[in-house]
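One protein chain is absent from this view; the other protein chains keep their places.
Order of writing sets the labels: A, B and C. Residues in every chain begin at 1.
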Amino acid sequence: MTTVEDPVHTLSEGVNQALDEAMSDDETVFCLGEDIEDPIGGVMRGTRGLSTKYGRARVRNTPIAEQAIVGCAIGASLAGMRPVAEVMLMDFFAVCMDQVANHAAKLRYMSGGRTNVPITIRTSVGGGAQFGAQHSQSLEGWMMHIPGLKVVVPSTPRDAKGLLYSAIFDDDPCIHMETMSLLFTRGPVPAGHFAIPLGSAEVKRPGTDVTVIAWGKEVPEALAAAETLAGEGTDVEVLDLRTLVPLDRQAILDSVAKTRRAVVVHAATTFAGPGAEIASLVSHELFGELAAPVERLGAAYAPIPFAAELETALYPDRGRIAETIRAMA
Amino acid sequence: MTTVEDPVHTLSEGVNQALDEAMSDDETVFCLGEDIEDPIGGVMRGTRGLSTKYGRARVRNTPIAEQAIVGCAIGASLAGMRPVAEVMLMDFFAVCMDQVANHAAKLRYMSGGRTNVPITIRTSVGGGAQFGAQHSQSLEGWMMHIPGLKVVVPSTPRDAKGLLYSAIFDDDPCIHMETMSLLFTRGPVPAGHFAIPLGSAEVKRPGTDVTVIAWGKEVPEALAAAETLAGEGTDVEVLDLRTLVPLDRQAILDSVAKTRRAVVVHAATTFAGPGAEIASLVSHELFGELAAPVERLGAAYAPIPFAAELETALYPDRGRIAETIRAMA
Amino acid sequence: MAEASTAQVTARLPDDAALHIFRTMATIRAMEDRINRGLNAGEFRMTFYPVRGQEVIPAAVSEHLRPEDYMVTTYRGMHDCIAKGIPLTELVAEMLGRVGGTSKGKGGPMHLSDPRSGLMVTTGVVGGGVPIAVGLGLAAQLRGTDQVSVVNFGDGATSIGATHEAANMAALWQLPVVFVCQHNGYGEHTAFADYTRTEHLADRFRPYGMAAVTVDGNSVPDMYAAAGEAVARARSGGGPTFLECLTFRLEGHSFGASTEYVDADRLAQARADEPLGRYRAWLVAEDRATEEQLAEVERQVDEAVEAAVAEALASPAPGLEELQTDVFSSDEAVPR
Partner (left out) sequence: MAEASTAQVTARLPDDAALHIFRTMATIRAMEDRINRGLNAGEFRMTFYPVRGQEVIPAAVSEHLRPEDYMVTTYRGMHDCIAKGIPLTELVAEMLGRVGGTSKGKGGPMHLSDPRSGLMVTTGVVGGGVPIAVGLGLAAQLRGTDQVSVVNFGDGATSIGATHEAANMAALWQLPVVFVCQHNGYGEHTAFADYTRTEHLADRFRPYGMAAVTVDGNSVPDMYAAAGEAVARARSGGGPTFLECLTFRLEGHSFGASTEYVDADRLAQARADEPLGRYRAWLVAEDRATEEQLAEVERQVDEAVEAAVAEALASPAPGLEELQTDVFSSDEAVPR
């Protein structure tokens, strides 16, 4: 657990520390991506300082060529390296999904276990910053649907450090989603070596009346809604899934079995989105035991608009989460 | 409705007739894709005869370059054409998702309605034919999750003709999924002009005890299971969604409101798959009115194996559908 | 090379074109200056991708284009949009996310488009617009019109696959496409020499079977001549051309972004030699225009820009009813 002594850092610094620890622990870890070398150190600063510390062989800028970036990481991993590739924004997975879904995810199985792909793909997830329809998408739903990919979405600096470290040393391909709106939020981060196992959700706020299941961008919104509702006498439990694959099924079912009410909240589009899996799981496993239907709150069905007023309306926020919960009581 | 006089054709012929009708009706309709010209006329024969009839300007072979194929279709459509692009297999959308998801799906919205993308992308969907992990995927879940794409999945020759014709003349980008295992199955197809509006599911078999919601590859399996169960006194309704976007929400809810039991069956991977949207919808809208939890039957969570014994076990079939329904009684 | 060709082509730049190119460049510069003032003063916010130093390219290219010709560009495309003729007020309003914008504020600065002026797509995905431009060219060819499709992209976009797929297809079908590679020396924070060993990008595209030339993108006479040949070739059915237009990015990747990775001397020198000032002096020196004429043009474009920004700022944000319109041709198709 986090202790009071833990120094405070941003989520971006948590990412940076995990990369630093991993590179110093293991020669086979290296980073590749666009603009990741110093002085820039990544457009979101995740790799800042690392090319200076470990050299440009192990922290290398690439051409603007995501298929080559991810494919190159896959190849190096087949030869025993642990590459950490950066795809600048999650929207750009659309140009390299063949390497991600048809190769990284499938090579272990297609080789009957003779090869494996221990890569980590770090990516920034936009949304809420007026970057427009092509620079704001949360596409974890695509990744979850492809057997063979692990999907990690930290919402705090501490989780970012611990989960990314585990992802890098995991023997399967991991997608590490770094939520832009949280990158510079601050929180305690254990110094030195620190890992959080993949597949363990965390109760970010215990409660008894309703469970909000969230990840990434929406976790702080859920916590804020919980605060508001506490004042109204409703005790909300906030479960941060942290990894979507592996999915902490038990944590979800235990919490909702207790509260008998569930709301799934994410920044991805609601329709055919990741929340549908969680909602179906809960509705099926707890059939007859729920006090209300499982609610799903995600982005409205539309490309992400530029105008701030529209973009704000697109995403679920603390207000809509609170409203939804009130209506379930 | 289909009349007894309708001539019998394969699903592939239904596709071919829709293309032929559309090209003869409208000069702006043209086809592009790999190996679509005669004598081959498409590796699945969908365009057979059309380059001979309409010339190689309107039915044109392309290089092996799906980003260029789809992007070229988008550009031509912005200029008022109605291109029908062929992506040989759905797995290959992974190399062109940027054009599909970041451009075709978003351009209308990103231009505030000043432009639109009336393209149709035809694609064959494998599965069950021992083509292996990279040539067998059903990826409709990816498409449904991207606002702006329409998704069409005929299961009969008649539906293929009527739906494809509507897709070609629809003003939005449509993905037309042609299920390989059904391509050469036969059924009545109305001669001449024939269109089925997008967004209308069809009850392929009326029933009162349980609703099986299916599309594409799994529709015949559902019908076969229904026959078996009829003999056991269980009356199964089979609802073929036919289009996933627009989704015929009303047809789904009406049927399940009547039967109070629902099973969603598809060839796509179950986890985080399209069935989760349907199951969540039904569980939410009919909360408290269902006699059993909504069941989801899809492909097991694994890359698609080559060995026939394993591939057969991966997909839901008539046997597993029947078992599942028996267990719900 | 720039020298030589300048000499031989100068003659081919008519006075009216020379002046109109100046007006276009001055408008682009005035708009960028006005946006910088607004951003620095906190008058408004937007993500802005500077085009300073790249004005010559679209100004010269568009001189050969008609409104019905097609153009595709990128996030760094304000200069292309202005040169192609997007009304200034709609342009600024869109960049500000106002309902009076080209996309009612739903697209934003990275997604400017206005089919009426032929600006069909602005994409934020590197390389994403290139295959689309090929399709616009195919439509013109299939229809038998003599429209031309021009696609603008950066040097960094030559590293991504879509650009190559599109080039091969355009050459194969001899489509009326002009590939305008605005080679400003950087892909975001990475210098050209750090992402490829290719010396001249034109050498990569010639083997597809298309004309491919390297031109001084900061020289109006050179750009005017090279673009003229490319557009004429496309219009007359001669197929595509790749123009490697050498220029230099005078600012950071986006407004306010650092340039610490850029060689300071080279940057200082490039700024001192910036193309608008260079061209202005050339016009006077060559007796193409008088100081007074140019000052008058500058006065006019400042006025137009000022008016456009004021009008745009007066435009309200789009209403919430816009959130789920323009998703499909009919709102009924939108899943609830």
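Following the convention adopted for this analysis, contacts are C-beta pairs under 8 Å (C-beta built on N, C-alpha and C of every residue); 3 or more make two chains touch, one makes a residue touch a chain.
Computed from a predicted structure; not experimentally measured.
By the touch rule given at the top, the unshown chain touches A, B, C in the complete complex. The chain that is not drawn here is touched, among residues B:G49, B:G113 or B:G132, by B:G132. Across C:L13, C:V92, C:A171 or C:L323, the residue that sits in touch with the chain not pictured is C:A171. Here one chain is not drawn; of B:Q17, B:T47, B:Q67 or B:T120, the residue touching it is B:Q67.
If you put the hidden chain back, the residue from A:F30, A:F93, A:F194 or A:Y315 that touches it is A:F30. One chain of the complex is left out; on subunit A, the residues touching it are 30, 57-58, 60, 62-63, 65-68, 70-81, 83, 98-99, 102-103, 107-116, 147-148, 150, 170-172, 198-199, 245-247, 249. Although one chain is not displayed, its contacts with subunit B can still be listed: residues 34-35, 39-40, 43, 61-67, 91-92, 94-95, 130-135, 271, 300-303, 305-310, 313-314. Although one chain is not shown, part of subunit C still touches it, namely residues 159-165, 168, 171-172, 195-198, 203-204, 207-210.
Here, only the chains that are shown with their structure count from here on.
Set against the Cα centre of subunit A, the chain with the most distant centre is C. Put simply, the C-alpha centre of subunit B and that of subunit C have 40 angstrom between them. Put simply, the C-alpha centre of subunit A and that of subunit B have 31 angstrom between them. For subunit B, the set of residues touching two or more other chains reads 98, 102, 109-110, 147-148. Residue positions of subunit C with contacts to 2 or more other chains are 103, 105-107, 111, 123, 125, 128, 161-162, 327, 335.
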